[in-house]
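Only a single protein chain was left out; the remaining protein chains are all shown in position.
Each chain carries a letter (A, B, C and D) given by its place in the written order, and its residues are counted from 1.
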Amino acid sequence: MDKKKLGYWLFFIALFLGPLYLTEFRLALMGKFLCFAIVALGICLIWGYTGILSLGHGVYFGLGAYCTAMYLKLESAGGELPDFMEWSGVSALPAFWQPFSNPVFALGASLVIPALLAAMLGFLTFKNRIKGVYFSLISQAVVVVFVTLFVAKQDWTGGTNGLTNFTTFLGISLSSPLVQIALYMLTVITLGISFALASRLTNSRAGRVLSAIRDGENRVRFLGFNPTSYKVFVYSLSAALAGLAGTLFVLQVGLISPAMMGIIPSIEMVLWVAVGGRHSLIGAILGAVIVNSAKSFFSETYPDIWSIFLGLLFIIVVMFLPNGLVGMVQSWKDKRKKSKQKGGTANATDSVVS
Amino acid sequence: MLAIRSIQAGYDESMVLNDVSIQAEVGKVTAVLGRNGVGKSTLIKTIAGLLKPAAGSVEWMGERIEKKAPELRARSGIAYVPQGREIFPSLTVEENLLLGLEALPKKERKGLPPQIFEWFPVLEEMMHRKGGDLSGGQQQQLAIARAIVGKPKMLLLDEPMEGIQPSIVQLIQDVIVDIASREEMGIILVEHSLDLAFACADYYYILDHGIVVSEGVTDTAHKDVVKQHLVV
Amino acid sequence: MPPILSCRDVRVSFNGFQALQGVDLDVSPQEVRFLIGPNGAGKTTLLDVICGKTKASSGDVLYREVENIRKLQEHEIVRRGITRKFQAPSIFSNLTVWENLELSIKQDRSIWAVMRTKMTGEEKEKIDAMLDRIGLKEQRHQMAGMLAHGQKQWLEIGMQLMQEPEILLLDEPIAGMSGTERHKTGELIHEISAACSVLIVEHDMEFVRNFSKQVTVMHEGKVLCEGTMSDIQQNEQVAEVYLGRRESAC
Amino acid sequence: MIAAISAAALTLSGCAASNALNEEEETTAADTSDTVSVGVLHSLSGTMAISEVSLRDAELMAIEEINADGGVLGKQIEPIVEDGASDWPTFAEKAKKLLQKDEVATVFGGWTSASRKAMLPVFEQNNGLLWYPVQYEGMESSPNIFYTGATTNQQIVPSVTWLLENKGKSFFLIGSDYVFPRTANKEIKAQLEAEGGTLVGEEYTPLGHTDYSTLISKIKEEKPEVIYNTLNGDSNVAFFKQLKDAGITADDMTVLSVSIAEEEIRGIGTDVLTGHYAAWNYFQTTDTPENEKFVAAYKEAYGDDRVTGDPIEAAYNAVYLWAAAVEKAESFDVDAVKEAAGGIEFKAPGGTVTIDGDNQHTYKTVRVGEIQADGQFKEVWNSGEPVKPDPYLETYPWAEELN
């Protein structure tokens, strides 16, 4: 147990010290991947631990990012109308934009709005006992709704261009390398705290209720728990994590557009977790980093045909490593342990709940 | 001949059958008796191929079949009538019966043998009704007829009389006796009712707690001795 | 004594099939009641209705004579003290034995309470005591999925008991158990009945004979008769539908 | 176990780090060598690959030609191709990579406004140089971007005037639901009002929309004389096919498009397009000696069945314009190149183009062409001389309110 904890500490410290050994470009990439890792944590909570596959996390990520981006846009506009509104013929700032000139409100909204939307959708669907494939596809339909709306309402949202070209955050220039490093470190710390909270949740009694819901939702009812409220809670929590990641993403990448909320990014988010190991929080983090690194690597090396490699990676992982890379390491270690102490109790192969 | 040797079988990791050996011959009716929950259905499923045994062998006409897929067993002449009948509810009676022909080689699939309508005249009347619209007794007849059209050499009947009105019980019993008298087909009949089983069977086995606790020829068996293993 | 649970003219139908056709049943406090009957008689369906898994199409299920629980959700019924053990063991195989029991403790089960909760010494003792009682002390940290069949059944009974129920519904609790295990289970049930009512569906007649006081026989979605085992054995109708068709069939 | 994983992760990051170091060494080494690297950043996958792959091809061809001619400042140009994957953050990421890691002298890239908007801050923050080769909605002038495609007054404004004079007064505007069509249509509406046209309808469809039956019913209801089409990509195919099915031909209504070049015509099919119009600065049929050479070279390089088109030409021009500016500045330094770029002239396939030093757009000749059965354009009108770029439409009185 202690060895494990030490491993986690080393891992996060190593990430934290990234600026020491990564170039500016790689650091920026890593910062982006770590934002994705926060999303992955949330997906791991709902999918790996609770058994809900959401294909709509792009929306929560996007909503969080938009909330922060609205603030940044207003700050950059310096009291004037944001540029895209001018082109779109909007003469006054829409009422719902106004509170976003307050950074505290904007940052708060970037957590609360995704969580509220998720709670609303979750409450309805889970109460009606819609689950499995149905829920996944419904969450996908939600993506279509939001992306279409955000594109169509370009006078409010910036349309396909999204929101971009921010200069400062709380008066600090975003482009300076030092700020970038600070944001990177902030991302690592946020990831670390999110990880600590998530593992505390999963190791608590409530966490055991969640995995019980995954294994048999109806049985949980017969222990007197109401699975709906648990599912709504964890679903909103993961949406809030995605929103948080969106905020950090916008600060570092300086851009959010409806394309990042779409069907494709939403499915990719799930695949990060699948590759890393859906039943393991650290696996989800590693998955997000590894898949995105692989994507960058493949597309830098083979710009013409990289998507074939990525497709193959997904197929191979799903087919042969149903518990992802962490699951592979775990079962490999199990095997070694077993051969060491023959006759020991048989070990479940599907119990990679770390 | 069908020979089951030292079978262990069950679900997940709990064994329902611990060590069961039985034999059944073509042309004879073999009854498997026992109370609810002693593993009779498990045994039948293991023979039909829906469950893979954890240990032991199933030998059919001199060949080991315990690892074969159910469809191959069906085509080698083992027909299965499950408990609960499991007819296809949204297929018509005719379609259900035609599916029974799948056990035959393609060339021999030439329509339904008229014999089954002599045994079960009601099916001819109901030919174009949905299987799910039939009464329980009619469904049971359909399930048996569906198994017979494939001309099996061994028919596995899992509690065919269960939940059925007495007149149809009689009819089914008559058919079983008639089939047996033609000596072309063997029958393994799973029952929890002693009287019914003894009315049809040549040989009996009694299962309890996953093992065979008694066996013998029905003609010479003392019902009272057998009874103590069974009913109330 | 007033009944703790009463079913009044409960009816259930699935796609036109009448699974229960007007069942009346009273269960007294601290009573052990066996439900027997041929397959398809509606015994399991009746348990389903009581615990809320299946909603009755008409009729009332009264708890302590006053509250109609027919339309409550499953977890709400459980919180009133009516718990259910299913036929197939429904434990959480990816949790340990200990964790399975921990989830079952009678507690505030709302998410906010559970998140803040910490295992108390009292709870630990309760779990330990239960482990002793169901004989799974050695296996406490094993994944529940790895237990033998009989052990799973006990674990599940243990999980129901941890909830300190008022009424315990058991569906074929001894299926798949060996002789000594059966006996032990029977005794456990009697111990339990000191604190709560038990309603058991069972096929094993030996077991019913050994451990029953009151037996209710069901047939075709109705209650056929009630009484002690010896009453039942005398009943011609019961013999007709249940114990085989006697000589009439041959 | 976790220790093992973290170790693995560390090695991974370590690798990345050492990679990065190696890469840096390579690029610093490159500075002193006799090559200069430039970035080529277009979508090679995803929905935009349809259009952007050809731009990459044109840019690579121009680079090869320049290299064959001795390069720039005696150095061979070494292109680094990246895939923007039709995804705007990817464009930003790759732009950053090209500027920071590869330290390229300039980047040629982009198609959609969204991709340009995503890259813009990257280029401004890193003081990089982007050559953007596609016609766009204007209202932008970044000091770090050169725009070699048309801005609205070099394509839309003159074409509307031409339509009003030649084809009819009542306009129906259709476009894909994104920035370019919405902004363009706003300008067109102002212009119609000023120049005596009437607007009878304005409709937008989501990107990738493929069922136009209802929209066509609306058009039939309104009976416009002119349909001004700013649909994008795949939607054009569906729109034109279904327009023809509904019994509307070029004789009934004139459709003028601003996103359909020769390459798109091949994907839509001439059977449904013949007789409709498009406004551009260049057609494959444009009659200049430079173009003859250009078309021949392009077909030679990429196959006889390939066609050129306005954005392809603008991409090709961009490379030459940059090379000329470098030669004039005698340096690859971004500021020096920018300084030198104003007034640079290039005899492009579509006629002479000149960089406007004020807004870093180019002077271009405007052309309207009619689509022929062979998939080529027949030019029916041109502006005669290159038009000065005016991204903010400051010289048009009716456009005052727009800003």
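The rule we apply is simple: a contact is a pair of C-beta atoms (placed from the backbone, for glycine too) under 8 Å apart; a residue touches a chain by one contact, two chains touch by 3 or more.
As a convention for this text, contacts and distances are computed from a predicted model.
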item: Protein name, per the UniProt record, of whichever chain is missing from view ("Hydrogenase expression/formation protein HypE", "Probable glycine dehydrogenase (decarboxylating) subunit 2", "NADH-quinone oxidoreductase subunit L" or "Branched-chain amino acid ABC transporter permease"); value: "Branched-chain amino acid ABC transporter permease"
item: Residue of A:14, A:152, A:174 or A:201 in touch with the missing chain, whole complex considered; value: A:152
item: Which residue of B:2, B:29, B:48 or B:126 touches the chain not shown here; value: B:48
item: Omitted-chain contact residue, chosen from D:78, D:203 or D:290; value: D:203
item: Residue touching the undisplayed chain, where the options are D:211, D:358, D:385 or D:400; value: D:211
item: Given A:182, A:310 or A:328, the one touching the chain that is not displayed; value: A:310
item: Contacts of chain B with the absent chain, listed as residue ranges; value: 48-50, 69-71, 74-75, 79-80, 82, 86, 88-91, 95, 98-100, 102-104, 109, 146-147, 150
item: Positions on chain D contacted by the hidden chain, ascending; value: 44-47, 49-54, 177, 203-206, 208-211, 213-215, 217-218, 220-221, 233-238, 241-242, 244-247, 263-264, 266-271
item: Where the missing chain touches chain A, by residue; value: 53, 124-125, 128-130, 132-134, 136-138, 140-142, 144-145, 148-149, 151-152, 216-218, 263, 267, 270-271, 274, 304-305, 307-308, 310-315, 318-319, 322
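Just so it is clear, only the chains that are shown with their structure count from here on.
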item: Between B-C and A-C, the pair with more C-beta contacts; value: A-C
item: Centroid distance [mean C-alpha coordinates] between chain D and chain C, Å; value: 73
item: Junction residues of chain C - those touching two or more other chains; value: 145-146
item: Set of chain B residues in contact with two or more other chains; value: none
item: Chain contact graph, described as a line, ring, star, complete graph or other shape; value: line
item: In the complex with chain C, residue positions of chain B that touch it; value: 10, 12-16, 35-37, 161-163, 166, 169-170, 173, 192-196, 198-199, 209, 231-232
item: Parts of chain D lying in touch with chain A, wherever the complex brings them together; value: 1-6, 9-10, 12-14, 16-17, 20-21, 23-24, 44-45, 81-83, 85-90, 92-93, 96-97, 100-101, 112-114, 117-118, 120-122, 124-125, 137, 139, 177-179, 182-183, 186, 204, 206-207, 402-403
item: Chain A partner contacts - residues on chain C that touch it in the complex; value: 51, 53, 73-75, 78-79, 83-84, 86, 90-95, 99, 102-104, 109-111, 114-115, 117, 119, 142-143, 145-146, 159, 163
